[in-house]
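Here it is, the structure, as structure tokens.
A single protein chain has been omitted; all remaining protein chains appear in their positions.
Moving on to subunit A:
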Amino acid sequence: MAITVTVVDDHPAILSGVRVWYGEADQPIRVVAAGTTVDVAWTSPGDEADVVVLDLNVGDERAPYQRAVRRLVDAGRKVIVYTMQDSEEVALTCLDLGVSAFLTKSEGHEHLVAATIAAAENRPYLPPTLAGAIAGDRGPAHPRLSDREREVLTQWFQCESKQLVADRMNITPRTVGTYLDRVRVKYANAGRPAPTKAALLARAIQDGLVGLHDL
């Protein structure tokens, strides 16, 4: 069964591009609704979609992006923030609010497809820019990462290729992915509680990615 997506973006080229990328994905992904405001995610047929891909209007003080994201996440919606913003602060804020993934538009479309599939399955996905934000995170509430996790995170941020990181660190690309997933799950276990975070944690335990004692 196809994964259904609602796309919120004010640029028609992005909407078209996203449809094409999803159309070319190995796994069927269908855009059921698209629009320029977040209302499209609250009305039929967009309100039934598995995943909401949301562009942020960070500068709009009348409608702060945090409110829109929090409302969706608190309703149990799986949100992928897809934005021109590459601010670490915005990325970490979105992560704390409970989004499934934070992606910048300068990152390759393969990350959007992979993040959408992961979000639909409550599995973690850590795109390179978000990995960079986490690697540079000096906030007081950030989770404790091992040296190895931090190194994988940094190298993934630098080269955007799990294969290159694996070659350089003499591990398999699968192990690289496991490290990244564990870091992502640690962030789901930190800060403000959200239903999406709980679902991600539950799935991670079910998949054996982390044990209860790790949390």
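Note that contacts are C-beta pairs under 8 Å (C-beta built on N, C-alpha and C of every residue); 3 or more make two chains touch, one makes a residue touch a chain; residues count from 1.
One rule holds for everything that comes next: contacts and distances are computed from a predicted model.
Asks: Given that one chain of this complex has been left out, which of "Chemotaxis protein CheR", "Dihydroorotase", "sn-glycerol-3-phosphate transport system permease protein UgpE" or "Signal transduction histidine kinase" is its protein name according to UniProt?
Replies: "Signal transduction histidine kinase"
Asks: May I ask which residue of A:V8, A:L97 or A:A133 touches the chain that does not appear here?
Replies: Of all options in A:V8, A:L97 or A:A133, contact with the hidden chain holds for A:A133.
Asks: For subunit A, enumerate the residues touching the unshown chain of the complex.
Replies: Looking at subunit A, the ones touching the missing chain are residues 86, 88, 106, 128-129, 132-133, 135-136, 138, 154, 157-161, 164, 167-168.
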